[in-house]
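Everything on this sheet refers to the single structure shown next.
All protein chains but one are shown in place.
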Amino acid sequence: MNKLSAEHVSMMFSRDGKTTNVLNDVNLEVAPGEFLCLLGPSGCGKSTLLNIMAGFLSPSAGTVKIDGEPVTGPDPRRIFVFQERGVFPWLTVEGNIAFGLAKLSKTEREQRIAHYVKLVGLEGFEKAYPSELSGGMKQRVEVARALAVNPDMLFLDEPFGALDSITRLTMRRELLRIWEAERNTIIFVTHDIDEAVQLADRVAVMSDRPATIQQVVDIDISHPRDISSARYLELRDGIFQQLGLAHKV
Amino acid sequence: MNSLAEPRKWEKFFWPILACALFLALWHYLIIWSATKVFPSPLAVERGIAELARKALLWRYIGDSLRRVTLGYVTAVVLGIPVGLTLGWYPAVNKIINPVFQILRPISPIAWIPVSIILFGVGDKTAVFLIFLCAFFPIVVACVDGVFNVPVMYRRAGRNFGLTPAQLLSRVVFPAALPQIIIGLRIALGIAWLVVVAAEMIAVDSGLGYLVIDARNSGKRYDLVVAAMLLIGLIGLALDFLFRRIRNFKSVRWGFRDEA
Partner (left out) sequence: MTSVFLPPRIGLTLLPVFFIIFLLIVWQLAVSFSSVHILPGPLEVSRGLADLIQHGLLLKYTVASLFRVTWGFAGAAVLAIPLGLIIGWYRRAEMAFNPLLQILRPISPLAWIPIAILWFGVGDLASVFLIFLGCFFPLMLTAINAVQGVPAVYLNAARNFGLSPGAIVARVLFPSVVPQLIVGLRITLGIAWLVVVAAEMIAVNSGLGFLIVDARNAGNRYDLVVAGMVVIGLIGLLLDTGMRSLESRHS
C-alpha cells in the first residue's frame, strides 16, 4: 500500500478579494521508505503542497491520505523540517532534540539524544545554544530533533536553502547516510535540479503556478551516485528540458 | 558610529567622570555666583544625606518605598502575565477588551488617587494599588505583543510534535515571547518607581516621595529635597541595572542580540 497518496489536491488562496490558484489537481503516490523530491521553481506551490501533506493547511479540494487515513492535522509521526529557522533558540541542542521526547523515561530519553547527536555529527555541542551555531549546524539540530521521535515520514522544505553550496554538498551526503540508516519515507522540496537528482528515488517535476505535477522521473541509479556518470547527466538534462531551460549559460 | 576613532578602554571611565565632575563644579559655582540662600550646593546635599542616615530615616524611607514598589509590581506581574498571555492567545477576546484598556491607560495614576483613597483609605494600600495599576498595563501589552510576534514556524513545529494547546502555550509560545515580555517588565518597573514617588507625595506619610514634599513643607530644607531626588535617581538606576542582568540569561539572551 502507498505510504502517502494525494488525490486531486487543489489549493486556492484569496486575499483582498483576489483569488490565486496555487495548486491544480495534483495527484501523487509515495511508496513506504521512498525518497521523493518535489522539484520546481520558487513560488510554484511546492511548499504549499508539502504543508498540505503535513497537515498544516487544508486543501481547497481533494484529499491527502497517509496509511489510508485522510490527513486532518499535524502529527508527530510525520515531522516537518524547516529551513533552520525552526530550531528553538531558547533551548540548547540537547533541549531541542529532546523536545518531542517528553513521554519517555529519563534514561531512554538520554540514550536517544546521545544517539541522534552522534548521528548528525554534533558531539561536543550538546549544551550549546543555537545562537552559537552555524547555519549548517542548526540544520542538523533540526534534523536530529525530527528523527528523535522516530517518525514514519519526514517532510523537508528546502532545508539546505540557507546554506552555502559547499556545506550543502556535505549535508546532502549526511542526509542520505541517515536515511539509509533509518529508512523513513522522505518528501523533499527543492528548486535545485542537481540536488533532486542526487538525492531522490523519484523526482516529481512541478510546473509553475497553478502547479501540477508535470512529470515523475525515476532515478534508477544506486547510491552512491557518481555525478559525472552518463546516466546521471542524462537524467538531469532530461529534467532541464522538461522545465524548458537553456543548456548554455 | 561617529567620525572619530575607536574610543579606548580607559575612556569608558574618563568621560563620564569628567562630565559628572564638570556638572558638580558648575552646580557649585552657580550656587556661589547666584548667592542663593535656598538652593543647596552639592556639599549641602551630601551633608543632608549623612544627616538622614544618622537619624535612621534614610533606610526607613528607602525601605518603605521599595516595599511598596515590590508589592505593587509583583502583583502586577502575577496578574498581568496570565491576562496578557490569554489576550495574546485569543485575538478575538483581545479585540473586545482592548478598547477598554486604551481608555483606561492614559489616565494618570495620580488621577486615580481620589478613587483609590475611597477604596483603600490613605496609606500603604493606596500606594500599592496605584503602583499595581500603572505597572499592569505595560506588562499586559508586552505579553500580547510578545505572543503575536512569535513566528508561525515555532507554533507549527510545536503542533507537529503533538503538543496540546496548553503545552504549546507553555513550552513554545511563552519561551519565544519571553524576551519581549522582559522588555515590558523592565519598562513597568521604571514606571512603578516613578509612580511610587508620586503616590508618596500625595497619599502616604513615609518614603522617599514623602521626604521630597515634607522636607520642603516643614522647614524649606531644600538640601534634603535634592538629597531625596538624588537617592530616587540612584535607586531607580539600580533597579534598572538588575534587569540588565536578567537579559544575560542564556535562555533569553537570543532575543536581545541587537541591544548594547
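In this document, chain identifiers A and B correspond to the written order of the chains, with residue numbering beginning at 1 in each.
The rule we apply is simple: contacts are C-beta pairs under 8 Å (C-beta built on N, C-alpha and C of every residue); 3 or more make two chains touch, one makes a residue touch a chain.
Since the model is a prediction, treat every value here as computed from it, not as a measurement.
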Query raised in the report: Pick from B:Ala76, B:Ile131 or B:Val197: which residue touches the chain that isn't shown?
Result: B:Val197
Query raised in the report: Which residue from B:Trp112, B:Tyr154 or B:Phe174 sits in contact with the chain not drawn here?
Result: B:Trp112
Report task. Determine which one of B:Val45, B:Val212 or B:Val252 touches the chain that has been left out. Result -> B:Val212
Query raised in the report: If the missing chain were put back, which residues of chain B would it touch?
Result: 1-4, 7, 11-12, 15-16, 18-20, 23, 38-39, 89-92, 95-100, 102-115, 118-119, 155, 190, 193-195, 197-198, 201-202, 209, 212-213, 215-216, 222, 225-226, 228-230, 232-237, 239-240, 260
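Please note the rule applied: only the chains that are shown with their structure count from here on.
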Report summary line: Per the touch rule above, chain B residues touching chain A in the complex are 151, 153-154, 156-157, 159-162, 171-172, 175-176, 178, 250-255, 257
Query - Residues on chain A engaged by chain B in the complex (per definition of touch) - result: 54, 56, 73-76, 78-80, 82, 85-86, 88-91, 99-100, 129-131, 149
